[in-house]
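Accompanying notes for the structure given below.
Removed from the display is one protein chain of the complex; every other protein chain stays in position.
The letters A, B and C name the chains in turn, as written, and every chain counts its residues from 1.
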């Protein structure tokens, strides 16, 4: 398959997102930083994080309302209760937010609050959900299934696009391999492939991709140097007390340092 | 395993290599570019490549004398015949060379010609070879087995170090996963892990790591931004006619452009 | 992890299924054969297959009403239209049926027609679906996600069991590995692990597990010899014209021969 990959120019599809009163264009040459907590836990946690990442250059917030968890005994997200917090904090920071939807019946409820719907890795093959998202007009961040071929990923994007209303941004978040020294294996090869050979904008999630906060900034820089269209990173005021994914969340100082380096890298590789 | 990865400072081991009349220090903060053809095919091919990569900033040459090939019917490398070419061209370019040894009985013959022995991915678990390399004093570039745990890789390095004479540089070259859109999956997560949590210098081989020349430069830039100690890339005057690994070899112009970008990246991330 | 696996006796949970006017006990020492087409395509195809597999010893039918497909352009199953066929043919053959549900909103509609709900491999992590299935009382056949750890699989079963109403049977159907010579890699190791170390009944699907009809009978025999609680196999009157999964469907004669051999194997290993 790989022997006949040639450099035919492909015109990229630019996805427009409304984030607060800004208009973001993903895929058009600028680099987008999405940041925030894994889950929205309470007002203080979400507000402080949102304000900090905004001040340091994030252009879109992230924050989970409903969380897919391996065990039904783990924290499942605040659910609908979080929506008022979403409204308050996005207004306060003049930011939009991307948040995950897991159930086709939740799309309508979540719609007014988000700038971008997220389909999580575990739902990339949930075709009922994809078909329902095809019926609405907000863009969708489609995370790669943790063991999905690039080809399947693109076909899942086509499920969403079939309605002709919703645009898709792809998000690489690590695949499952034999190696266990990190939580997943971030597949930057596929990011390079998508960048050169498809028309989709591609974002990298180094937080899930490597799963260890110490290593997240290095992978974020790698993604920027490689020419990805952006990154999405998890930030928490106190990762040790996070209700989900604490080991991979950056502290505020780690995020601030990362942003300084990212800005210098993207200057070089020609992203603004 | 990954939950308790913390940022204890580890003092890195610097490996000294004599390359022509230069002394290279790998792992001490400078970024090393190793370049050259997959196999040494003939004088013109090797000489032109060696001179070109030297002129464009490569600090060490690469070139296969004996080649491990899946089929016994494929080109197996020139073998001993190539050694005179190695001598001539390394002298001409004032460069050292890294070349692969596959058989413990070949170490002695290859010794006078190389600055750095390479153990290939398929021989990372060839303990007879590792033990024999432990008996000599030149440094060894130990490629990761294409399905080897980081832990096994380090234990293979310890086989070589047990003699107390030879130092080891690790080289990530891609692992085998379910994904087939690229030849291998370059595991930059493990590179970041090794950088932060072990004392070994770590080099990245994006040529084998992604296996598609169009995508090689992006992955090389990613490796530099991530803070690897160097890269090793395959370059060929005419990749389409290469006797081995043509699809992943850079042309001369591709290499030249890559070097310009690499130099700007390593300035930022603090490698010289 | 594997070093401390010891042979503590675990009392198995027996799952009762009503199939026509029979009561099947899965997990209690008898071996259950589930057979039928991948998708229900039309009356002739479904009726002929159902009658043939019944005559040859199948104790439960299978047949897809809604089909998860990688591309939205592929045949998606007949949908609700198939339900009347399900009613007619299960009555005619005095058999129950297992059929896949992909959308939590379809559970209610499918409920009267099936003896056993199936959660497919691509929905093993679809927690909205699992939670909804926890609200009803029919047993659920939970297929393993194609890249899911045994531990995650069991935790998904616990999502279904949390309501205290629905019982779970696990079904191994192959995992995704680097090997491409077969469609998936049937993981009989995990089947043996589940048999010895958990209380869940475990069924094997060699059709998806190997994906090549020529090889399906061998893997079915292997599953029986290993002590699985049953198999689920795809059978089609004319596999070459099947609308889904034709390459892995057994013909009628192949199924008949398989059943003869299976019956002799299960005598030996102590399943009835």
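Convention: a contact is a pair of C-beta atoms (placed from the backbone, for glycine too) under 8 Å apart; a residue touches a chain by one contact, two chains touch by 3 or more.
All figures in this text were calculated on a predicted structure; none of them were measured in a lab.
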Residue touching the undisplayed chain, where the options are C:107, C:192 or C:257: C:192
Residues of chain A in contact with the chain not shown: 147, 176-178, 180
Residues of chain C in contact with the chain not shown: 1-3, 5-7, 147, 149-151, 174-175, 177-190, 192-193, 195-196, 209-212, 214-215, 218-219, 221-227, 247, 261, 264-265, 268-269
Sites on chain B contacted by the missing partner chain, in the whole complex: 68-72, 102-105, 122-123, 125-128, 131, 146-147, 152, 155-156, 158-159, 162, 176
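FYI, only the chains that are shown with their structure count from here on.
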Chain whose Cα centroid lies nearest the overall Cα centroid: A
Per-residue overlap in chain A, given as positions that touch at least 2 other chains: 147, 151
